[in-house]
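Can you read through this structure? Questions will come right after.
The complex appears here minus one protein chain, its other protein chains still in place.
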Amino acid sequence: MNFLNRIVALDRRWVFLFLFVVVSMAYLLRNYFSVDITVTKEVKSIYDFIEKRNEGDKLLISFDYDPSSLAELHPMSRAIMLHCFRRGIRVVAVTLSQYGAGMVEEILREVAAEAKEAYGVDPQYGRDYCFVGYRPYPAMVILGMGENFRVFFPRDYYDTPLDSIPLMQGVRNYDDVNAVIGITSGTTADFWIVYGNARYDMPLALGVTGVMATDYYPYLGNAIFGLIGGWKGAAEYEKLIDRSADANAGMPAQVVAHLTIVLFIMIGNIGYLLSRKSTNAVS
Amino acid sequence: MKRRVPLIIVFCVSLFMVIQYFVPLDSLERVYRSFLDYTIIIGVFALLLGIWSLCRVNYDKIKRKSENWQYAIITLTGFFIMTIAGFLSGWGRTDNYLYQHLFSYVLVPIQATMFSLLAFFIASAAFRAFRARSLLATLLLISGLVIMIRFVPLGFLSEPISDLAGWILRVPNMAAKRAIIIGVGLGAVATAFKIMLGIERAYLGRD
Amino acid sequence: MHETIQDSATVTLLWTTLGALLTVATFSFLYRDNPIYKVAEHLVVGVGAGYFLVLLVYTTLKPKLFDALAEGHLWYIIPGVLGVLMWLRFSRKLSWISRYSIAFYIGTSGVSIPLYMYNNVNRQVSSTLDLGMGFGSLTEVWGILIVLGTLAGLVYFFFSKAHKGAFGGFAKFGILVLMIGFGASFGYTVMARISLFVQRIAELEDWGAMLIAYFFS
Partner (left out) sequence: MRHLLRLFLILLLAFVVDGQSVYSQESDPVTSTADSVATEPVTPPPASAFGLAGEDMPNDNGHKLRVKWQYPAEAVGDITGFEIWRATSPTGEFRMLGQAPNDYFEYLDIGNKETPAPDFMANNSDFFYKVVAIGKNGLRTESEPGGPFRTYGQWFHRGKTPVLVGVVLFGCFTFYFIRAAKKGKELYVRPLAGIEAVDEAIGRATEMGKPTLYILGIGTASEIATIASFAILGRVAKKIAEYQTQLIVPCYDAIVMSIAQDVVRSSYLQAGRPDQYSDDMVYFVTNAQFAYVAGVNGIMMRQRPATNFYLGYFAAESLILAETGNSIGAIQIAGTDQITQIPFFVVACDYTLIGEELYAASAYLGRDPLLLGSLKAEDWGKGIVMALIVVGVVATIFGWDGFRELIRVNL
């Protein structure tokens, strides 16, 4: 009875201490743990889509986030691009975020190098991937690209005319890429759905931050064929391509944290229900 | 003069803001953009009032030697060092050494850590409030638990739980959000109308 | 914003150590209010105010007011005057004039009328009519359920009708749906919040590695 009451009214600092210790341990000892992540359908469908493509097929990836959301969205960007490069899928990169251009240029170069090291494929700029740069007014740009990429991007980020880039020859609009993947941290995700998919009906998948993900579930199966949400989604994708990286490094900590919170909630409820029962019995 | 003129200003500016949304004229768009600039500029001028308030409150604390007055010195010192450093590197430039480093090694870590305290508070709030006290609290508890437990590898249970979580996110969660969003929309429009018409005028004070 | 001076390893270590100590100081709030938290708190309040004062003067006042005036856009005198009027608040007698500036500022809230109507009403109603938005084979059923849940939620928010009878029952259904939604949003946010903490731990780990590298190599 006394014990139960104590659990029900446990000082929250015990929760803090426990969480602090287990989560930081799980993170610091991340190399000694591996977490078996369940892959969700919405992530698997993106993987399957890329897996079923033929070598030389093309994807448009739009990196619509800026460095402030880099920590959350870079892992999934990396994983998807690595998968593309491994399978020989060409990547057309664009950013609709004002501060995104420098960041995208950097990650493209890094992932190309990583793919070379990991799979020995050596993706080349202009042949296997290219970056067309940034234009303001995302809604307009998404509409314009439905007509022709050249409306807003006559030249790529390095000022080469698109038609001089082998990869872009004959690529006019969404009809000439197999799918669009929008990795976004804001309203651009809505624009991709409303102005991209609704008007031009191209296959669309989204990668979004964890907080945003719930808002886009309703579009699964009609407007978008896949959805990756935050670290968890990225970790699932890393698992699918069998290459554990940043997202997986954080997963033990995530799992342990969720488990801790769930356990505390359960203990609290058991204590609450039992103590209520015993007070009922007394009265 | 004291009350009527401000109310007329509010009415005119509000009405303009409504009209410009529907009328695609360049001239209106230009005025609209400069109005937004104006508000930001007024905000910076007003910041001086804020700074004055900050300095006075802390100065008073020191002068009256009220409890914890020593810490007020830290606030004032931090503020003045940052401001002087910021304005020291020349008009329009913020590449002062101290300004940059205080930003990166004081402001960023403390703010980021403050933000990360949420990890703990979300746990303590869940522990305290997620109790099966009533039907409503139980629903809150169950839907929260299902979503969180998705993270935990549970073998053969993982898939049905993940499906259930997906359903909660797509169906009831969606309905709840829509209802609130639509209600907020109508409420905000009604309130903005009241402000425009001068019915809601608490912000002007009453004297 | 480029750094002009390259720090030596020692100086970098010192700055990083300062950041790490302040991180620990902020975490100490979880235990209880204490002197080192008070130091971090008071420091960040002052530094934050100074940082934004400088930033706002340079990124707003300079380009939007001074530069605009220098380029001959004389109508930018108006916001300058409105801004200066705010300062009349320092005077007891004239402070009422600052209400003109405040009135202008409040007036811009008029833009909410069309924007909220569009974003919150038109768009939401039109996407509610997309019944295909469910999942699995029961798509339409879930679509209808979403519609019912939305209607019930709206009923719950009615102000001028008592929650009695059938109306009250529907409102009750509405609040049940709202609660399930709140639980889901809460549960879903845990991941993002834990990531924030993990990032702080990663910073501290980097600092530890830096210390070891400095003293043992």
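A, B and C label the chains in the order they appear, each numbered from 1.
Quick note on the criterion: a residue touches a chain if its C-beta (ideal position, glycine included) is under 8 Å from a C-beta of that chain, and two chains touch if they have at least 3 such contacts.
What you are looking at is a predicted structure, and each value in this text was computed from that prediction instead of being measured.
Engineer: Looking at the whole complex, which visible chains does the left-out chain touch?
Structural biologist: Counting the whole assembly, the omitted chain is in touch with A, B, C.
Engineer: Among the options B:9, B:85 or B:140, which residue touches the chain absent from this view?
Structural biologist: Result: among the candidates, B:140 touches the missing chain.
Engineer: Per the definition of touch given earlier, which of A:17, A:101, A:118 or A:211 contacts the omitted chain?
Structural biologist: A:211
Engineer: Just to verify: which one of C:20, C:61, C:113 or C:204 makes contact with the chain not shown?
Structural biologist: Of the listed residues, the one touching the omitted chain is C:113.
Engineer: Can you name the residues of subunit B that touch the chain not displayed here?
Structural biologist: 18, 21-26, 29, 39, 42-43, 46-51, 53-54, 57, 60, 67-68, 107, 110-112, 114-115, 117-118, 121-122, 124-126, 128-130, 140, 177, 180-184, 186-195, 197, 199-200, 202-207
Engineer: Could you pull out which residues of subunit C are in touch with the chain that's been left out?
Structural biologist: 26, 29, 33, 37-38, 40-42, 44-49, 51-52, 86, 89, 98-99, 102, 105-106, 108-109, 112-114, 116-118, 121-123, 125-126, 128-129, 131, 144, 147, 150-151, 154-155, 157-163, 178, 181-183, 185-186, 189
Engineer: Which residue numbers on subunit A touch the omitted chain?
Structural biologist: Touch set of subunit A with respect to the missing chain: 12, 122, 124, 126-127, 139-140, 144, 147-148, 150-151, 154, 161-164, 166, 172, 211.
Methods note: only the chains that are shown with their structure count from here on.
Engineer: Which chain lies the greatest distance away from subunit B when centres are computed from Cα atoms alone?
Structural biologist: In terms of C-alpha centroids, the chain at the greatest distance from subunit B is A.
Engineer: Pick out whichever of the two, B-C or A-C, is joined by more C-beta pairs in contact.
Structural biologist: B-C
Engineer: Please compute the C-alpha centroid of subunit A, do the same for subunit B, then give the distance between them in whole Å.
Structural biologist: Centre separation, subunit A to subunit B: 26 Å.
Engineer: Once you find the CA centre of subunit A and the CA centre of subunit C, what distance in Å lies between them?
Structural biologist: 22
Engineer: Between subunit B and subunit C, what is the gap in Å from one C-alpha centre to the other?
Structural biologist: Subunit B and subunit C have C-alpha centres separated by 4 Å.
Engineer: What residues in subunit C touch two or more of the other chains?
Structural biologist: Residues 27, 30, 133-135, 146, 184-185, 188-191, 194, 197, 199 of subunit C each touch two or more of the other chains.
Engineer: What parts of subunit A, by residue number, touch at least two of the other chains?
Structural biologist: 16, 20, 23, 213-214, 217-218, 220, 232, 254, 257-258, 261
Engineer: Quick check: in the complex, which residue numbers of subunit C touch subunit A?
Structural biologist: Of all residues in subunit C, those touching subunit A are 27, 30-32, 130, 132-135, 139, 146, 184-185, 188-192, 194-195, 197-199, 201-202, 205.
Engineer: In their shared complex, at which residues does subunit B touch subunit C?
Structural biologist: 2, 5-7, 9-18, 21-22, 34-52, 54, 68, 71-72, 74-83, 86-87, 91-95, 97, 99-120, 122-123, 126, 135-137, 139-148, 151, 165-186, 188-189, 192-193, 195-196, 203-204
Engineer: Across the complex, what residues on subunit A touch subunit C?
Structural biologist: 13, 16, 20, 23-24, 27-28, 71-72, 209-211, 213-214, 217-222, 230-232, 250, 253-254, 257-258, 261
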